[in-house]
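Only one protein chain is missing from this complex, and each of the others stays in its spot.
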Amino acid sequence: MNARLTPWLFLMPAIAIYGIFGAYPIFQTFAISLTDQVGVAEPGKFIGLQNYVTLIQDDYFLNALKHTGIWVIAFLIVPNSLAITIALLVKQTFWGASLIKTVFFLPLALSFAIVGVVWGWIYEPDVGLLDQLLIGLGLESLIVEWLGPDAATYSVIAAAAWRQTAFATVVFLAGLSSIPTELIEAAKVDGGTRRQIFFRITLPLLKPASTIAVSSALIHALLATEIVLTMTEGGPFGSSEVVGYRMYMETFWNYKFGYGAAIGVIVTLMTAILVVPYVRRMAKAQERDWS
Amino acid sequence: MAHVTINQVIKNYGAVRAIKGIDVDIDDGEFVALVGPSGCGKTTLLRMIAGLEDITGGTIEIGGKVVNGLQPKARDIAMVFQNYALYPHMKVADNMSFSMQLAGASKDEIKVKVEDAARILNLEPYLDRYPRELSGGQRQRVAMGRAIVRNPKVFLFDEPLSNLDAKLRVSMRAEIKSLHQRLGTTAVYVTHDQIEAMTMADKIVVMSEGRIEQVGTPLDLYDEPANLFVAAFIGSPSMNLLEAQVCDGGVRFADGTVLALSGTEGFETGRPVIAGIRPDTFELAERGLTVQVNVTEPTGAETQVVGQIGDTPVTCLMRERISGRYGDVLHVLPQGPVHLFDPETRQRLGTARAAIVN
Partner (left out) sequence: MTDMTTQISAAPQDIINRGTLRERLEEPFMRGGQIGLLLLLALVFFLPVLGTLLTAVRTIPDITQNGAWALPASYEWGNLGRAFVEMLPYLKASVIITLPSVAGTLLVSMMAGYALSRMRFQGRIWMFLVIVSLSFVPIHTQLIPVFRLMSDLGLHDTFAAQIIVHIMRQIPFAVLIMTNFFNTVPGELREAGRIDGASEWTIFRRIYVPVARPALSALIVLEFTWIWNDLLWGLVLTQGAGKKPVTVGILSFEGEYEIAWNMVASGAVVAAIPTLAVFLAFQKHFIRGMTMGSVKG
């Protein structure tokens, strides 16, 4: 075997499969987004950036974009702060650690389809789990139409946040576990109070974990297609639309492939901007490993 | 068994030249140690012999055949790695016989060879264990067993003992040496521990910065170091190196002390030299070199005095039990050879001996 060629022979299957079915389509999506293609039957004609121009005047799209913004903000805050609280509590109390962890990690095993179905039942008016729970607790006054026009986006976010919290808890617990106990002990011997130790040692050392949790939250918030599709299909009246779902709808319901591709491109660009710092960090770490 | 000839070998890593033209002849059955400070290229040279690293320039011959282009498996060599590199998912027996399995040897043949090797290395009780179930010394022996089973022309060792504790290192040292004497296979042994090299090798190659400083038997290197580098590197504690000038009948040190020597007659008076004196050759004297003591370290059998002569740090090993403290002053004279080096070229000029004083 030629030594120069060998690495590429090992990489070949991965490159071939990804190249044909993954990379080539990425370029095609860019190309299609410059056409007015409708359906798959025949290619559309080149219309330049017309789709993008239409997009920024498209109320449906702008509405979806606004909701995606809400998703991003909510997803940055809610699952991550919940997860760090849970991780710290689990770590500090050791109370029933393995069973408790299982409870918090469980949603990770569930598909968005199932999360959507389950939370659909939770939000069901009157008989659903949430309304029944509030009634049981004497909190009827809090009940709203969870999947109605006013609350739908937030309700769907809550369902997805349930799953995202599970992921972030895994990440933060791993981060906490990677802090050597000697470090904390050394700080105690040095006379640090619990508060000082937390803010001056624990928190800074959680930075890598935070980067991971944050980038994951960003990506899931930006895409958020499957859960919206399962729970509300963007409704009622577009009140829970997000850009990822919009792309799916324009393409596979309205058959506006060119237009859908343009939304796909925008989603991809938004993701790219957000993950660049993360990719940089990975690359640097790897280069250090290999040199 | 075979001789190994390394001829003008060069290795570049990108723009960096790690090996700068090396020639070594290793005779059939010889045990050669490669020594030198960290980063001098020992491992690189060994890996080039093994075929794990391309050769940028020059040739390497094993058994009279140039092996430059050959894969490791075609070179008929075996290697013992620093971290042993045992296959963690294979039992000891499989670790030792992997190469034979790949070569398609029969089960019976494998069994015989593995058992032979295990007997030689006292590994018989462990053949059915995984590497993680062995102690460091046992793992080391498995790594050797893997090499022995192949019955190669040349053994290559890369610091095989550096992961063992001091005591085990000494006993494994003896074991490897006796193994070599029994098998008679040519061996190249990399170490940065010069004591290991001195005690085990038939021949030592001292390297620094990708070059060879000297090749010779252990005692050659000790008695007649070719240059200051070898002088300082071989022997422990290292040789003391003092600046001096040749004067009539001896040398004059920087502090003015004159040491009467025989063997300096050939040098012109006033010539600057560096005098190399081994620590154990010093003896206490009424007059002589003035050592300002920093600490004394008794080891029982002898006392190591660490101090300085003028500004130059020195170490003296004395048979007497001396209890000097910081600031004390001792007078010493060398009773053995004094090696003379040229301060410019750093090469050896010759050996002088202390003349009988007064």
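The chains carry the letters A and B, assigned in the order they are written, with residues numbered from 1 in each.
As a convention for this text, a contact is a pair of C-beta atoms (placed from the backbone, for glycine too) under 8 Å apart; a residue touches a chain by one contact, two chains touch by 3 or more.
Note that the structure is a prediction, hence the values are computed from the model and not measured.
Among the residues A:Leu34, A:Leu55, A:Leu206 or A:Val267, only A:Val267 touches the chain that is left out of the figure. Here the missing chain is touched by one residue of A:Ile56, A:Leu106 or A:Leu183, and it is A:Leu106.
Here one chain is not drawn; of A:Gly120, A:Gly148 or A:Gly235, the residue touching it is A:Gly120.
Of the residues in chain A, those that touch the hidden partner chain are 1, 4, 6-8, 10-11, 13-15, 17-18, 21-26, 28-29, 32, 40, 82, 85-86, 89-90, 92-93, 95, 100, 102-114, 117-122, 124, 127-129, 132-133, 135-136, 162-165, 167-168, 170-171, 174, 185, 188-189, 191, 193-194, 212, 215-216, 219-220, 222-223, 225-226, 229-230, 244, 247-248, 251-252, 257, 260-261, 263-265, 267-268, 271-272, 275, 279, 282-283, 286-287, 289-290.
Contacts to the hidden chain, counted on chain B, fall at residues 47, 50-52, 71-73, 77-79, 81-89, 98-99, 102-103, 146, 150.
Operating definition for what follows: only the chains that are shown with their structure count from here on.
Put simply, the C-alpha centre of chain A and that of chain B have 59 angstrom between them.
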